[in-house]
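Note that one protein chain is taken out, while the other chains of the complex remain in position.
Each chain gets a letter, A and B, in the order it is written, and its residues are counted from 1.
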């Protein structure tokens, strides 16, 4: 079955996603999502309290495409880059056509002058769906551990 | 054979273990261990020199349960949380019923006010045994790279 979701496909998707961002191939980033999707960045505290409002909120691939266009115009990428390090996905649910997982992340930020800091840690709460031969994100909720997330944050996480 | 130990089962156990701690589900933590077990936190220097005394030492699941009860009473968890990022387990020995591995780790600590720091790095030296359908730790020796481990450290690593 071409569409069946396996851990191997999930791991390949996760690895390709961070490679896309860390290599500054941002225009390809929205392609990891279904047309109707949810992409949200929030904090652990807000998430625990059930607050809907996140730091970033988009509910369609079109909004993600707009976001990248805005970033490119603002030229944010020139000033910093990210390096994502992921843990193994915990697959919490998988019926073969839709799956959910939790994946820990750590992101280092490298400023233009070379300074590197521990930018963010947290967990990706993901829902995947098979779209033909591809696996895509139906939902990606990025839960940052710290409530002190840099408000100038602009790159996708 | 239900009990056979595979890399996939080892990886699933490692991922579930850190999820338990990072999600603050500490009461479930002792369940990752056999009733008769060894859980020890030590430093690379002490480990190399063969010193038995560790920073934390427990040789039964009952001691681990007591430890969590004490932590909850002291309310330590309110003040900080962890984010574990693991490398791939190096399986150094596996006879199908008992296996040993070495797994690198990095732990970020997130304080209540949002400050995040690189809390500890090191390696887990583990011995697994199959207990029915479950895989459990017979031994987990947590070797911290730095000799400067925070003496107020209280959460399980």
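Note that a contact is a pair of C-beta atoms (placed from the backbone, for glycine too) under 8 Å apart; a residue touches a chain by one contact, two chains touch by 3 or more.
What you are looking at is a predicted structure, and each value in this text was computed from that prediction instead of being measured.
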Worksheet, complete the sentence: From A:18, A:38 or A:138, the answer for touching the chain not displayed is A:18
Worksheet, complete the sentence: Touch assignment to the omitted chain, from B:5, B:18, B:64 or B:106, lands on B:106
Discussion item. Touching the hidden chain in the complete assembly: which of A:34, A:85 or A:138 does that?
Written reply: A:85
Worksheet, complete the sentence: Even though one chain is not shown, chain A touches it at residues 11, 14-16, 18-19, 22, 81, 83-86, 106, 108, 110, 113-118
Item to complete: Provide the residue numbers of chain B that touch the chain removed from this figure.
Response: 7, 44, 85-90, 102, 104-106, 118, 120-123, 145-148
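By definition in this document, only the chains that are shown with their structure count from here on.
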Item to complete: Could you give the separation in Å between the centres of chain A and chain B, each centre being the mean of its C-alpha atoms?
Response: 28
